[in-house]
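Yeah, one chain of the complex is gone here, protein chain that is, but the others are all in their spots.
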Amino acid sequence: MAEAATEKASPTDHTAEHADDPSAPSHTGHPSDWEYIKVAIFLAIVTAAEVALYYVEGLGARLVLLILCVMMVVKFAIVAMWFMHLRFDSKIFRRFFITGILLAFGVYLIVLTTFGVWSRPGEHTPVSPSPPTTTARPG
Amino acid sequence: MSGRRHRLLKCSGVVLLLLFLVACGSKKTPQNSLSPAGEYARTIDNLIDPVFIVAAVVFVLVEGLALLFVIRYRQRPGPEPVQVHGNTRLEVGWTLVPFLILVTIAVPTIITIFKLADEPPNAVNVTVIGHQWWWEYRYDDLGIVSANELHLPVGRPVQLKLQSVDVIHSYWVPRLNGKTDVVPGRTNHSKLKAERPGTYIGQCTEFCGLSHANMRNRAVAQTPADFDAWVKGQQQAAVAPAANTDAATGMTLFTSKGCTGCHTVQGLSKGAVGPNLTHLYSRSTFAGSMFDLNATELRKWLHDPPGVKPGSKMPNLNLSADEIQKLIAYLETLK
Amino acid sequence: MTVTHDEESTPTTTTEGSHDELAPEHPPTSTGLSNEKLAMWAFLGSECLLFGALISVYLLFRGRSAPGTITPKDVYDIPYTSVSAFVLLMSSLTMVLALANHQRGDFRRFRVWILTTALLGAAFVGGQMYEFTVFYEKGLKLSTNLFGSSFFVLTGFHGVHVFLGILMLMSLFTLSLKGRIPESRSEVIELGGLYWHFVDIVWIIIFTLVYLVP
Partner (left out) sequence: MTITTDPPRTAVAPEDAPPRLLRRPSGYAHGLWGWLTTVDHKKIGIMYGVTAFIFFILGGLEAMLLRIQLGSPESTFLSADTYNQVFTMHGTTMIFLVVMPLSAGLANYLIPLMIGARDVAFPRLNAFGYWVFLVGGLFMYTSFIFGGAPNGGWFGYPPNTLKAFSPGHNIDYWVFGLQILGIASLTGAINLIVTTLNMRAPGMSLFRMPIFVWMSVIAQFLLLFAIPVITVALFLLMFDRQFGANFFNAQAGSDPLLWQHLFWLFGHPEVYILILPAMGVVSEILPVFTRKPLFGYQVMVFSGIAIAFMGWGVWAHHMFVSGIGPVATSAFAASTMLIAVPTGVKIFNWLATMWRGQIRTKVPFLFAVGFVTMFTIGGLSGVTHGVVPADTQQTDTYYVVAHFHYVLFGGSMFGLFAGAYYWYPKLTNKLLNEKLGKLHFWLMLIGFNLTFGPMHLLGLWGMPRRVYTYPSGRGWDFWNLMSTVGSFLIAISILVFIVNMIKTRKAGPAGDDPWDARTLEWTTSSPPPEYNFAVVPLVTARDDLWHRKYTEDEHGRAIPRVTSEEHDADKEADTDDDRVISAAATEGTGTIDATVDGGTDSAKDGEVDEGHDDEDRSDEAVHPVPTAHDLHIHMPSPSYWPLFTAIGLAVVAYGMIYRVWIVAILGGIWILTGIYAWGMEPSAEPEAEGGQHVPVDEPDQPADDDPDAPGPGSPELEPVGS
C-alpha cells in the first residue's frame, strides 16, 4: 500500500536518475594546459621512480611489489581523473568505469587465488602427470 | 491456513514416497547414486535426503499457491480488484525465511565438504590414470598395474590419486562416492570405501571425445582375504605357454604383430600405450569395461577395435581369423 | 546501475530554448549526457574485463613455464621498455593538450598536438615490434612456453589497440584538416582521447606487473 502514494505522485519525484547536472557541463572547469603538463611531469617522475626501484637491491621482493603496485595505482588514478576528466565529468561515466575495474579486479583476483598463485609467488612447479609412457612398473 | 498445512503435509508425504522409490531397487539400477554401498556415498546420501525434503516443501508451497491462486481468483463477477502495490513486511519476510532455510542447508553442506576432503588413515593407495577411453590402475606400493577393474578390500578405504595422460575425464563409482575430475597437468584426489563385497559399476562422466560413452569402470570389493589373494596373483609374472600349442603361436604373433609395442605382458613386453595384459583374464570385462571378457567379444575386438569401439586408440591390425584365434588362445593363458 | 539523487536533477526552469542553443553542450537526452560518450565509457568499462583477463593469464603463468625454457629475465630489456613506456605516457599529455586546444578553437595547435600524439603512438608500436623481433631472435616464440604465449598475446593485444588508436587519431587529423570538426564537435576528439588514455592506462599496468615486478 505504501507505494500507492509514490506511484502516482507528482512527476518531480522519481526523477532521481538525472545524474548529470547540465549546469556543470563536462567542458567547463577543466585544468589549464600548464596543469596538464604539471600532472604529466609528476607521472614521469613516478615512472622514473618505478624503474629505479627495479634496480634497487636488497629490499624484499614483497616490499618492492607493494611499492610498485602503489605507484601503479597512483599513475592509473591520475590519468583517469585528469586526462580522462573523470574528476570533472558525470558520475555515470565514473560508475561505468569503476564497475568495470572493480568487477575485473574482484573476479580475477578470486581466479588467481583458486590457482594458489600467492602461495609461492614465482616458482610454481606444475604437476607433471606421471604418464605411464614410462613403462609400467612390474612387481 | 490449516487447510493448506494439511495439503502441504500430504504432498510432502507423497514426495517422500517418491524419494523412496528413487532410492530403492539398486538391483534394477546398479549405477544408482541414491543407494550407497560405502561410507562416503552414505555420507553424501545422508546430506541429500534432508535437502530434497526442504526442496520438496518449497516446491509444494510454491506450486500449491500458484494453483490455488489461479483457480481461486479466476475472473468472477464483481468489482475490479484492490490495487495492492506491495507490502514491505511480507517482502522482508520472504527474503529472510529462504535465507534462513539456506543457511541451515549451507552449514551441514560445508561440514560435509571438509569431511569428505580429508585423507583416510591406512588406506590402499591407487593411482588412477585416465586414458582415451579406458582406466589404468597402479597400486604403487604393491607393484600392481591393472586396467578398468579396481579391486579393493571391504571396509578399508582406498585413496585415489587421479591423473590423466590426454584429456579431462571424471572418475565415478556412484554407489561408493561422488565423482572427481581427472585433469591432465594436475593430481586430484578421491577415495572409495565399500561396506559389502560386490561389483560396483561406474563410468567416465566428463565428456572426453568419441567414446566417452564407452569409458566405463568397475570397483570390485572383496573380503580382505580374497583381496590379498588377488594381490598375490597380480604380482606374478606371466607364464609363457607350453611350446607348440596355439597359445605358443599366439605368443609369437603377439610379438610379431606389434602388440608388444603397446601392451605390457610382464616378462614379455613393456608397451605402455594400451592396458597391461599380464593378467587380462583376471578381469571380467575389457576395453573400458565395455565388453564382457570372452573369446567371442575378443574376436570381434581384435578383428577391428575402432569398429566396435569408436575412435579406439588400438588400431585395426588386419589380423586373419586364424591369427586372432591363436592370439586369443594366448591371451586366455594370461590369468 | 545508475540510480542517483534528486538534487542533481535539472531545475525545471532551465532552457526554454530552441535546439540550436543547447546543442551540443547538453544533448537533449534524459541524462543530459551525449549518447556517444556514454557508449564510449560503457565500452571502456567492458574493456577492463578484457585486459584484466589477459593480465591475469600472464600472472598465472609466471614461473610456470616448463623448466629450462626462456624466462623473462633472459629477454627483458628494462631501460628500453621504460623509454617506450615513457613515450606512451607522454602521448597522453599531448592528446589532452590537443583536446584542450580544440575546445578553445585553436585548430592549428590542435593538429600539431594530435599529430605528435599519433607519432608518439607510432614510436611506441614500432618499438614494440622491434622488441618482439629481438625476443624472437633470442628464441622466444608464441609456442616456446607459457611465458612466450602469454607475453606475446597480452602485449600484442595492447599493441593492436594502440594501432587502432593511431588510425583513429590520423582520421581525426585529416577530418580536421578538411575543417569538418568545428569547435562544437570537439566531443569527437574527446572520445578519441578517452580511448587513447585508456590504452595508456592499460600499459601503465602492464609495464609494472609484466616488466617490473620481480
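As written, the chain order gives the labels A, B and C, with residue 1 at the start of each chain.
Definition applied: a residue touches a chain if its C-beta (ideal position, glycine included) is under 8 Å from a C-beta of that chain, and two chains touch if they have at least 3 such contacts.
It should be emphasised that the depicted structure is a prediction, and the values quoted were computed from it without experimental measurement.
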Chains shown that the absent chain touches, full complex: A, B, C
Residue of B:62, B:237, B:295 or B:321 touching the missing chain in the full complex: B:62
Touching residues on chain C - with respect to the absent chain: 1-3, 9-20, 22-24, 26-36, 38-40, 42-43, 45-47, 49-50, 53-54, 57, 60-61, 64-66, 142-143, 145-146, 148-150, 153, 157, 164, 167-169, 171-172, 175, 178, 180-182, 184-185, 188, 191-192, 195
Touch residues of chain A, complete complex, unshown partner: 1, 3-4, 7-8, 10-18, 20, 22, 92, 99-100, 103, 106-107, 111, 114-115, 126, 129
Chain B residues that touch the omitted chain in the full complex: 22, 25, 28-34, 41, 43-44, 47-48, 51-52, 55, 58-59, 62-63, 65-66, 69-70, 73-76, 78-87, 90-91, 94-95, 98-99, 102, 105-106, 109-110, 112-114, 116-117, 132, 162, 166-168, 170, 172, 174, 177-181, 183-186, 188-189, 202-214, 310-311
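Heads up, the rule we're going with is that only the chains that are shown with their structure count from here on.
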Approximate Å spacing (C-alpha centroids) for the pair chain A, chain C: 15
Centroid spacing, where centroids are CA-atom means, of chain A and chain B in whole angstrom: 45
Residue numbers of chain A (touch at least two other chains): 126
For chain B, residues that touch 2 or more chains besides their own: none
Interfacial residue positions of chain A with respect to chain C in the complex: 12, 15-23, 25-27, 30, 32-33, 36-37, 39-40, 43-44, 47, 50-51, 53-54, 61, 64-65, 68-69, 71-72, 75-76, 79-80, 82-85, 90-93, 95-97, 99-101, 103-105, 107-108, 111-112, 115, 117, 121-124, 126
Chain A-touching residues of chain C, taken from the complex the two chains share: 2-6, 8-12, 14-15, 25-26, 30-33, 37-38, 41-42, 44-49, 51-53, 55-56, 59-60, 62-64, 66, 78-79, 82, 85-86, 89-90, 92-93, 95-97, 100-101, 103, 186, 190, 193-194, 197-198, 200-201, 204-205, 207-209, 212-214
